[in-house]
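So that we are looking at the same thing, I have put the structure below in structure tokens.
We show some of the complex, not the whole, and keep each chain where it was.
Letters A and B mark the chains in the order given here, with residues in each chain numbered from 1 onward.
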Amino acid sequence: MKLVVAIVRPEKLGEVLESLYRAEVRGLTIHRVQGHGGEMERVETYRGTTVKMDLSDKVRLEIGVSDHFVEPTVKAILDSARTGDVGDGKIFVLPVEKVYRIRTAEEDQAAVTPVS
Amino acid sequence: MNNADIAWMLVATALVLLMTPALALFYGGLVRSKNSLNTMMMSFASLGFVGVGWALVGYSLAFGPGNLWLGDLSRAMLRGVGLEPSGSIPHLLFAAFQCTFAIITVALISGAIVERMRFGPYLAFLTLWGIFVYAPLAHWVWGGGWLAKLGILDFAGGTVVHVNAAAAALVAALVLGPRKDFARQAILPHNVPFTLLGAGLLWFGWFGFNAGSALGANASAALAFCNTMLAPAATLVVWILLDLSRTGRATAVGAATGIVVGLVAVTPAAGYVSPLSAILLGAVAAFPSYFALLWRARTRLDDSLDVVAAHGLGGTVGALLTGVLAERAWNGGAAAGALFGEPRRVLVQAAGVVAAIAFSAGGTFAILKLVGLFAPLRAGVREEGLGLDVTQHGEEGYTRGEGAILVLPDPAPAGVGLPAPLSAESGSA
């Protein structure tokens, strides 16, 4: 079991989700984050106060997958999230020791198999 | 001059002025948060640029003597517009009242082109449009122009304001083209409570718009007022029922839209028809707009906030039904509609609508093309992606300050620095 953590552009989220669904990934969790990387900073001004905003909006996806599923999942993200401009984001693959499905208290493998 | 008429017209003018911030809120709630400020600023800018333009030139072109087509420049820079009476109120107050109409009309157009137009060119567009499209059309209908001579009935601006703005909106949406995400991604309203509050404030302001168009605190104002209450109420009822019957769920955005459609539809009719007719008119007006909204979303036309469906159709239905339902018993003998003996009325009304559409569309196209010669109208794809708030205004609507690094200015030169706090209170916790 692995946890695939991906940081992507918010405007690419739609495509990423579609691509993941096509890759048969059925479960995932996302949320808004802000990232700093090689992107240009934005300058904003509020009355006399000028600020550099050096964090950009991103979306973080967290996907628990069984080992043989890691590759297609990563590929699906890489294919759909790329624009080629600085700021496309990163993918981290983390080891997972155990997974539970809360509804059934099933463990591991079984926990991330779709319900159907 | 009549003191009471002055009292009412002062209030009415303030109410109409409030409609523009209300519209900013209404529109602002419907866009994505990354464009909320830009959308609101498209309305607020009108308060400045169209307001000043009106005082300098617009009023004269609209209400100066001139000919059947255009006022002259004899009233430019408000020359000769003073405290002497015009009707029963000071001339200046009349000019101010009309000014608020110009402001809101231009602001209405912005709904069709939100989330993609560069702000500089937009400012040029709105200033020119207020002078060269709005003022002439106002002259035609209210300034003694040819439509007035034909006998068009437009109590408070169904044609001058709403049909006019909608035609401009259609052209502007076509010239600018759809947003990059249009029909590709879901573009959802970021703050529906703002839109509801905006609709509430618009309704409130609209009492000034319609009942103020009686230009005095008289029976005609009372009639217009009452109709401005009943027609949108009827539209709202029908809209909610349509929603319920179609999907089983009555949407709040729909309710806000229904209110505006009812208000638009009753605008030309307000002082001409009976209250019962106003209810009917409001109810009927719901249908075309309701279905046009659904239909528009299936096309490639990115009239983003549906100015055409709400103001164009609402205004047209209102204008035509005014020609049908007007009753001499209610409007002090001014005019009767087709149902009450003057079938010709409807044709005049239709002619007015067609003329307004043609003129407004042509003028809008010309102005946009002209402005486009000097600077690109559209924000770049990347700017659109980031949002116009950051790219056009250098701000965000809602910030939490995370990751914002203060750019420390060079400290003020020695000597001008201010003394340290006089007090020892600081940090007393």
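Convention: contacts are C-beta pairs under 8 Å (C-beta built on N, C-alpha and C of every residue); 3 or more make two chains touch, one makes a residue touch a chain.
Computed from a predicted model, the values in this text were never measured in an experiment.
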item	value
Overall composition (this structure file), stated as a label formula	A x3, B x3
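In this text, only the chains that are shown with their structure count from here on.
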item	value
Chain A-chain B separation of Cα centroids, rounded to whole Å	43
Chain A-touching residues of chain B, taken from the complex the two chains share	181, 184-185, 385-386, 390, 394-396, 402-407, 409
Residues on chain A engaged by chain B in the complex (per definition of touch)	11, 14, 34, 36, 42-46, 48-55
